[in-house]
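One protein chain omitted, others in place.
Naming follows writing order (A, B and C), and every chain is counted from residue 1.
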C-alpha cells in the first residue's frame, strides 16, 4: 500500500531548507480524521514570521525549531499554530475556534512540507517510471513527483485491469492511475492545463467485451443484451495503427478499424471534505472521463481543487466509440508524454478540452439531460470568459454552431460534450493553453 | 381550411375507372368519428368480386353500382360491406362485430377512392406549387399529389412562421408543411425512402432568436437566460452560402458562418387511432425532427403508418446547430427537390438517415436518456438487418465506432442520433436507398 | 363522426336573441385551416356597436343583418370584420394585417354563435346522457351542453376501451371522453374549478393487464417483463366496494382489494395553435392525468385555454396503483356527478387538486425529473398565491412538509404530484373551490 501522505512526507526531505526569504509550505491538518491541505507562504525576518495561509494573513515567530503563528480569516476567526520546523518539515497543532459554539475551541494536529525552490533554467523533461498505482483520486496520497508549470513528463500507464505492457498485473483492476504529480504553485481557484503531447501504444493487444451498457438499450433488446458480456481480445497493429477482434468471423471477419489512442482517466485530487474517490468515477476534478478527445495534440483544462493539483492519469484506450458502450473500450497500456501549465486565479465550471480546431466542454452528471446542461453552461462560460461575448451573443453562436456528442455512458455519471469550431469564433481574449 | 378527405376525394375523379382486372382502393371508414384507412384490392370477374383488405381475404358481388363484399380476418371475424361504386368512388356502410359483446354489431360508414393505374414510362418529375399548408401531421387531409416509387417532386416550403420567399404570410405559424403526397403502393409495414435531392435558399434572410432552450442550461445561468428571447434576423448571402446576424456588433461584428440548408420537418401521417399531430411534434412517423443531416444528398427512411404514407415536408433551416438551442434555427423558405422509393414489407423502429459516408438512426423521446436508448436500439437493428451481424458483433462494432450527437432539444421530445461510418462496415446485404 | 363546430353551431339557435344590451358571442375564425376561438362582447345602441374582442376594443355598426366592426389591439393592429347576423349566428370575413409584411393583408372567414343569457334562479343540475364520445381533447368539437358556474352535471362515462355499462362498445378504444361541456364565461387566463361530487361503479367488472410499463423496470427484469401483457378481468363487488382478479390462484387466490373510483381523464380543450390532442395524452390542459386523487369529494383546478373551457371527462378506473404500472388500471364505466366554478383572471401553471385534507399540484413531463420540477414549481406558486408566503417561507414549508408521489408512468408524459397537508398551512387568502 502506498504510504499515506501523513506518514511519508519524506519526499520533502531531499530539498534544502530556504536560508531566508519566502518559503512555500504545504500544510496538512487533520480535522477529526479528515485531511485539509493548505498553502502557507512564510517570510522570515529575524524571528518574525509573516505570510499568508490560503488567503488569510499570517503573523508569528520562530525560535530555533519552535514556531508559532496565527492566521485570521476575513470574519475575524483566528487559528493559532504551534509547532516544530526542521529540514523542510513542520509538525504541530492548530488551535481552532468552534464556529458553532464561541466558548469552545478545538485542537487539530498538522504536518507540513516545504516546497523546494523552483529550479533555474528552462522547463524540464522528467522521465518517470511508476512503481505503484492509485485506485482512487486521492488528495492524501504522497506525490510521486513535483513538477513546475512548463515541465513535461514522460511516463507509462497500465491498462484498466492493472496489466502492464508485458502482460503482468501490477495493480488492482479498476483503472489504476499513475500519480499524483504535484504541480508547484497550483492552488484551488486555479486552472491546471495539461498538454497531451504523445500517446503511443506499447503492446500488441487490447482487452474489451462484447457488451452493451444497460443505459444504452431499450427494453425491446434488454433481454437479449443481458446474455452478452464475454471478453473479446483485440489485436493491435502498431505499425499501421489498426485494431481487429482476435477471433472474428462472419460479418466481422474482415473488420479492421484505425486506433485512436486516448486517456480514459485524467484527474486531479478532489477538494477538501471529499474522501478519496474511486478511479471508476468522475467529477469536476476530471477523473474517469472516457472522453476520446483526450488525445495527443489536445489540451485539457481542469479546475484545481487542492494545493499542487495532484494530477493522476491512466486507463488508456487504443480506441473507443462514443459512450464506451461496450463498458470496456480497447483497454491497453500506453507510453505517455504530457506537459503542464497553470492559469492562476481562473476557475472553470466543467472540464475543458481544446484541439487544434475545436473547443469542447464536458458535462458530467447522473443523466444525459443534466450532463447536457452542464456542458452547455460550460461552453457559454467559455465563450463569455475568453471570447468576450455577451450571453445573448453566445446564445446566437450556440444556435448555429454548437455540436454535441456523448463520450461516456459507462460510468455512474455520463458525459455530454459541447463543441465549437474555433474557425468561427472571434479573436480570443486569453492565451490558449495558458 | 383544407377540406377533409371525407368531403373531398374529388381528386380521384380524374382517373379513369379500370375496365376490369385488379383495382386498388383506399377505404376510409368512420369509426365513431375516427377515420380508419385501409387498402382494398378488388378483382372483378363478371359479377364476382375477390381480393384483399389489408391482408384479410375479401369476397363479394357487384350489380351495377351496387357492391357487397365481406372480409374475414384471421380470427374469423367477418365484416360485411354494402355500398355504391361510381367513377372511381365508393360509399357505403360496413357491418362490424363487437369484439367485446358477441350479441352486438355496429355499422360504420365508409368512403373509398380508386387509385389510378400506374402511368407507363419512366419515373416522372412533378412540379408542385403549394397553395395551402398543413399545421398537423394528418392522415385525414386530402393528398395534394399522388406519386409512384421512383418519382421526383420539385416544390417549395415556407418558413416556420408561415412566411414565403416573398415575405408574405401564407399559413399559420408553427412549422406549416407542404403535403401530403400520396405514395402509391405504400402500406403500414413498409418503409418509405425519401432521397433529398436539392435544398436551395430562395430568399435573403432568415429569422431566429437569441434564446437558449430551458433544457440546455443549468440553474446557475437560468435566471439570466430567462431575459433572452429577442428576435434576430440573419442575412443570407446566397452566392457565397454565408449567414450573419443583421445587426451584430462587439464580439460578433465579423461573425459569419456557412449555411447548411436542411429540412426541419419531414414526416408521414401518424397511424390509426392517432388524431392529427401538431407540426411542432415528432414521433416514429418522423415529423419536426430538426435533424441537420436531413440535407441535400442524404436519404431518409420512415416507417409507413397509413396507406399512401402521406408525406409532408417543411420548416427548412438555412443552418442549425445541434439541439436547435435557440428554439428557432435560421428559419427560411426553400426550394426543395426530392424523390421517393418504397421498401415493401420492412418496418423500422426509428427514423433512419443515410449520407454518402454514414448511416444514422434517430431516437426521439421525452428525455435524452430515453432518446439515446431508442437511437442505439435502432442502430443495432440496422446492423443486424442490413449488415448480417449478430447482436454480439454489433455490440463490438458499436463499442469502437458509434458516434452520438444530439440534433434536437427544442421540442417536446428531444432527439439523439447514433452514427456509424460506412467505410468500417462489411458489405451490405440490402440495397441502400431501396 | 361528431360534426365539427364549423358546420354545426345549431346548438345556439335555441337561445333567443338578446333584444338589446350586451351580448356575448363565441367567434371561430379559420386561420389558414386552423380554428381560432375568441370571445366577443357586443353592445348595440341603435346602429352603433361597441365592445371587446378578447381584450381588444371593438367598434362598428349594424344595418339589418349586416354588421361591420373593427378591433384594434394594443400594438395598433386593426382587424376589420364584415358579416351577417341572424338568429344568434353570425358569419363573415375578417381582414387582418400581415405582421411580417406591412403591404399585405389577409382575409379569414369566421362564424360565431351567441351565448344565451344566463338563466335566472339557482344553479341547475343537468342530467346528460352521452350519445357519442371524443377520442381527442379538441377545441373544435361542438359542445354537448352549456353550463354556468355553479351548475352540476350528472352523466356517465364508458371505459377506456369504449365499452359501456352494458358491455356494448360505443366508441373507439383509447379513452373516449364525454363532452365537451361549454362553461359560460370561461376565457383563457381563468381557472376552471371542477368539484367531483360522485363517482359510482355501474357494472360488475373491470378490464386490466398483467403488464409492467417499460419505464418502471430495470434491465435485470426487462427480458421477463416483455413476456407479460395478457388481459386480466377483475370482478367488482359493488356492494362491498371490492375488486378481485377473476381467475386468480396461487399466491393471489384470496387477493381482494378495496376499490377507489377515480377519473383517469379530465381535461379542457387545448389552446390556440394546437390541433386536437389524443385522449391518451396530457398537458397543461389536464387530460389523461391518471391521477388517483381525481376522486369523489375532491376539487380539480385546470387552466382555461379556450372560450368556454370545453371540459371533457372519461377513462374512469375502479382502482389504480401509483403509476398505473399495468398500463391499464381497473378500467370500467362509471356514473359521474360534478359541478363547475370559475376563478376569473387567475392562471395556474399546473393542474391542481384539492382534497378535504391536502392541496396537490401535478407536474407532467417527458421524464420524472422534469415532472417533479413542474410539480414543485406549481406548489411553490400555490403557497405564494393563496397562502401569502414569500419564496423563502414556501421553501421552508416544503423542506419539512412536502410529499411527492408518482401517479402516472403509463403515458407519453409521466406525472409527479406534490402534496401538502392543509392542517399545517396558515389561513388561506383566497376562497377554496372558488
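Here is the rule we go by: a contact is a pair of C-beta atoms (placed from the backbone, for glycine too) under 8 Å apart; a residue touches a chain by one contact, two chains touch by 3 or more.
Since this is a predicted model, take the numbers as computed values, not measurements.
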Which listed residue, C:160, C:376 or C:413, touches the chain dropped from view? C:376
Any idea which of C:212, C:284 or C:362 touches the chain not displayed? C:212
With the full complex in mind, choose from C:57, C:166 or C:224 the residue touching the hidden chain. C:224
Can you say which of A:30, A:73 or A:386 touches the chain missing from this structure? A:30
From the listed residues C:200, C:391 or C:434, report the one that touches the chain absent from this view. C:391
For chain C, the residues touching the chain missing from this view: 208-212, 215-218, 220-221, 224-225, 228, 230, 232, 243, 245, 248, 250-252, 254-255, 257, 319-326, 328-330, 349, 367-369, 372-374, 376-377, 380, 387-393, 395-406, 409, 416, 424, 426
Which residue numbers on chain B touch the omitted chain? 214, 217-220, 222-226, 367, 369-370
Taking the full complex into account, what residues of chain A touch the chain not shown? 1-2, 6, 30-34, 98-101, 104, 106, 132-136, 138, 161-163, 167-174, 176, 215, 273-278, 365-367, 369-370, 412-414
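To be clear about the criterion, only the chains that are shown with their structure count from here on.
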Could you put a whole-Å number on the gap between the CA centroids of chain A and chain C? 54
With centres defined as the mean C-alpha position, give me the chain B-chain C separation in Å. 30
For chain A, what residues touch not just one other chain but two or more? 217-218, 220, 224-225, 367, 369
